[in-house]
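Down below is the structure, laid out as structure tokens.
One protein chain is absent from this view; the other protein chains keep their places.
Chain nomenclature is as follows: A, B and C, assigned in order of appearance, with residue numbering initiated at 1 for each chain independently.
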Amino acid sequence: MEVIFLKDKITTLKNLLFIIMVIGFVSGCNGNQNEFIQGNSTFGISQVHTSKPIDQSVANHAKEKIIAREDITDVKAVNTDKELMAAIKVENFDRFRLKSIEKSVKSDLEKKYPDYKVFVSTDKKIFWELEKVEQRLKKNDMNKKNLKNDLNKLKSLMKEQT
Amino acid sequence: MSNNQKKQLTPVQQEYQKLQKQREIKRPVVKNCIKAFLTGGLICLIGQLISDFYIYYFDFTEQTAGNPTVGTLIFIAMLLTGFGVYDRMAQFGGAGTAVPVTGFGNAVISPAIEHRSEGFVLGVGGNMFKLAGSVILFGVFSAFVIALIKTILIQWGGL
Amino acid sequence: MIYFWAFVVGGLICVIGQIMFDVFKLTPGHTLSALVVIGALLDGFGLYEPLIDFAGAGATVPITSFGNSLVHGAMQEAEKHGLVGVLTGMFEVTSSGISSSIIFAMIGALLFKPKG
Partner (left out) sequence: MLAGHRTWIFEHKPVILSTGTVGGPFEANGAIPDDFDTLHADLWLGQDSYEKAHKVLFEEACQKAMEKGGIQKDQVQFILAGDLINQITPTSFASRTIGSPYFGLFGACSTSMEGLALGAYIVNTKGAKYLLTGASSHNTAVEKQFRYPTEYGGQKPPTAQWTVTGAGAALLSDSGDGPRVTSATIGRVIDMGLTDPFNMGGAMAPAAVDTIEAHLKERNVEPSYYDLIVTGDLGQIGREVSMDLFKKHGTPISEEQYQDCGLMIYREGQPVLAGASGAGCSATVVYGHLLNRMKKGEFKRMLVVATGALLSPLSFQQNETIPCIAHAVSIEYGGDQLT
């Protein structure tokens, strides 16, 4: 019996493939929309006003400065007393120049905050992680040690090449 | 090359080939390209989803997520090949299934499964790379030449 | 947005492959070998990395990225060890594709019978 339905199986397979494709397309477009909305709403970038454990005003200023650039759609940044770490999201078509954007942002920040060791990343992972750190800073459930550990972890992730 | 071959043909052969060409069913190039675009795009989209999954839930960056993504895609290719689905997908998708890394996986896995009847050493081992071997060869050799030239230019040319 | 571009760029690379199949009547072996060489060349000119930054998996999943990462591995080692690095660093980056293919092929051979 199995044999006789071989042909029908193949057609179902084809249909299935087609449906998966359509779903893929639709969900792909949805993804875009979400991101698009996010991109717009981040004109008011997330600010972290806290002095505990470390004052984040440097990070906040840095964020304002970075977001002013046209090719950058979103930014997260955190600072300790010696280090400043920023993760940026780049406008889609400018992603072809990702490496040079990263470099120029880094050198800008280094000029502006010569007292800080600056780290800039375009990586999604760093972006998401920094976002988490910012959230926790906002909720005030972070101490100096925690923050340092987190940033160290991110630094080692950034150093890791494939 | 084909020009050279044409020259060696006798008039009778040339005449027949012309006649044959008219009757040959043409490959539906545009349709095939659209199918390849959709299938290939879908596989890459799935790859992106897997990659983001690894980045989000594990300690991988965009750079390092490549390895587990490739591994996962090849694992999926193994299942699809083993259950006899990948060749059916390929008849639809053409290059859309062959060009992504899943196609490379399929090219290694399918002869391995096929030649199991000749034993693990001579069959599976001996035939595993009979399709993918050329990809590795030309990839490695061209990469070698390119990297060599680039290194020499950087070291001595001060590029 | 990255999903959209991954789809489009990945799809377009496959279309190039399909054209090589159908218009130039190349076998899959020839086509894939040519694409790998193209990937290696693009990286030689420093063009493939920006494409990966732009399209993500759309550029890393097609076989062209195999050529790209071979060159990349070789260049990384070459920076550290000079010319010898070109030889030794080749598989530094790509090893996962090949090793997972081999491992899953063996597992596949143990688990499956060809279905025909």
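Things worth noting here:
As a working rule, a contact is a pair of C-beta atoms (placed from the backbone, for glycine too) under 8 Å apart; a residue touches a chain by one contact, two chains touch by 3 or more.
Because the structure is predicted, anything quoted here is derived from the model rather than measured.
Touching the missing chain, out of B:Gln48, B:Thr61 or B:Asn106, is residue B:Asn106. Across B:Ser51, B:Thr81 or B:Thr151, the single residue that touches the chain missing here is B:Thr81. As for the chain not pictured, it touches chain B at residues 5, 8-10, 12-14, 16-17, 19-20, 22-28, 32, 81-82, 84, 86-87, 89-91, 93-95, 97-98, 103, 106-107, 109-111, 113-115, 117, 131.
Seen across the whole complex, the unshown chain contacts chain C at 21-22, 25, 28, 113-116.
Just so we're on the same page, only the chains that are shown with their structure count from here on.
Comparing per-chain C-alpha centres with the mean over every protein C-alpha atom, the closest match is chain C. Inter-chain contacts peak for the pair B-C.
Distance between chain A and chain C, defined via averaged C-alpha coordinates, is recorded as 26 Å.
Averaging Cα coordinates per chain places chain A and chain B 32 Å apart.
Chain centres here are Cα means. That of chain B falls 9 Å from that of chain C. Touching two or more other chains at once are residues 38-39, 41-42, 45, 62, 66-67 of chain B. Within chain C, contacts with two or more other chains are made by residues 2-3, 7, 69.
Within the complex formed with chain A, the chain C residues making contact are 1-5, 7, 49-51, 53-54, 69, 72, 76, 93. Contact residues on chain A toward chain C in their complex (touch as defined above): 24-25, 27-29, 31-32, 35-36, 92-93, 95-99, 122, 161-162. Residues 10, 13-14, 17, 20-21, 24, 28, 123-126, 128, 153, 157-158, 160-162 of chain A touch chain B in their complex.
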